[in-house]
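Okay, so here's the structure we're looking at.
The complex is shown incomplete by one protein chain, all other protein chains being positioned as in the whole.
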């Protein structure tokens, strides 16, 4: 999915992760602006990878449970910058907030991603 | 974006729209199941297209405002079927609910998409 | 909380629950219409009670994890009728959708409530 939208992971720590994607036709909708699904997908990838990196060390799984993205400002070119912050890191769920900004630092979209943390191995 | 995930629009009426996408590597995340962003993107496309088809006839624009997708059941193969129902069609916003099912008809994900309806021409 | 807003539980089955509250000054906001918090509280109560009734028989707890309510139509008098439907009943979470209608059956608000199901005893 990351390849489908051109999403690049830049950095992932326990409480914070960053990434970005370029505004190309892959992520544009018919009006020429970034498709809402691209923000949602990027938020999901960022939160999943960062949660997984942490909990897998304890033999746990992380799976997306909910993704709520609000679209605040249309963007038609440049790069979308994503920054995720873990707001809650519990035994059974992690909650991330992801901010998306354009090249001028203006807020374009906002996501809240809830990851379920479970024992066991990955579903096949 | 539709091409990026292989999403196909099947039918769009005022109150209802349907589409689907195949489970290929384009939409899988590292565990091999469908990436949450694929559901969110498909819901956004379906709701946007159906709202736009209606409001553009009145010289209005439809833009995604919020997308909240819950992931209920992991799917690793087959086709994801999407069915959108308009729950509210107001002057300034439309609210859609989108259900995603697998090939056996089991509910996999649920989206609520809010579209803002505005006058004026599309942003460039 | 139910007493604070005058919420009455009418019926609770495994997959469905109903309740209502009268539009009094307890639930009005300054414009004279029903406060968004009243819908959210009612949805939370309905989903919690119905989930708890089921999972407590298996020695499990149900706790609210997320509540997303959209406000579709202002109501200033009469009764608000709530009907909850379980859309997902998993081992670790249940997802409910709650529809609110006025006395004429018009949709006023829509909630999605996610309940976490956990083992153990209630927090003190």
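What to note about this one:
Which chain is which? They are A, B and C, in the order written, and residues in each are numbered from 1.
Simple rule for what comes next: a contact is a pair of C-beta atoms (placed from the backbone, for glycine too) under 8 Å apart; a residue touches a chain by one contact, two chains touch by 3 or more.
This structure is a prediction, so every number in the text was calculated from the model and none was measured.
Within the whole complex, touches from the chain that is not shown fall on A, B, C. Here the missing chain is touched by one residue of B:29, B:48 or B:65, and it is B:65. Touch with the chain that is not drawn comes from one residue among C:51, C:66 or C:93, which is C:66. Seen across the whole complex, the unshown chain contacts chain C at 1, 3-5, 26-33, 35-38, 40-45, 48, 52, 61, 63-71, 74, 76, 122-124.
The set of chain A residues touching the chain not shown comprises 68, 70, 72-73, 87-88, 90, 95, 97, 107, 110, 112, 114. Seen across the whole complex, the unshown chain contacts chain B at 65-66, 68, 92-93, 114, 116, 118.
Here is the rule we use: only the chains that are shown with their structure count from here on.
If each chain is reduced to the centroid of its CA atoms, chain A and chain C end up 30 Å from each other. Averaged C-alpha coordinates put the centre of chain A at 18 Å from the centre of chain B.
Chain contacts: chain C has residues 68, 114 touching two or more partner chains.
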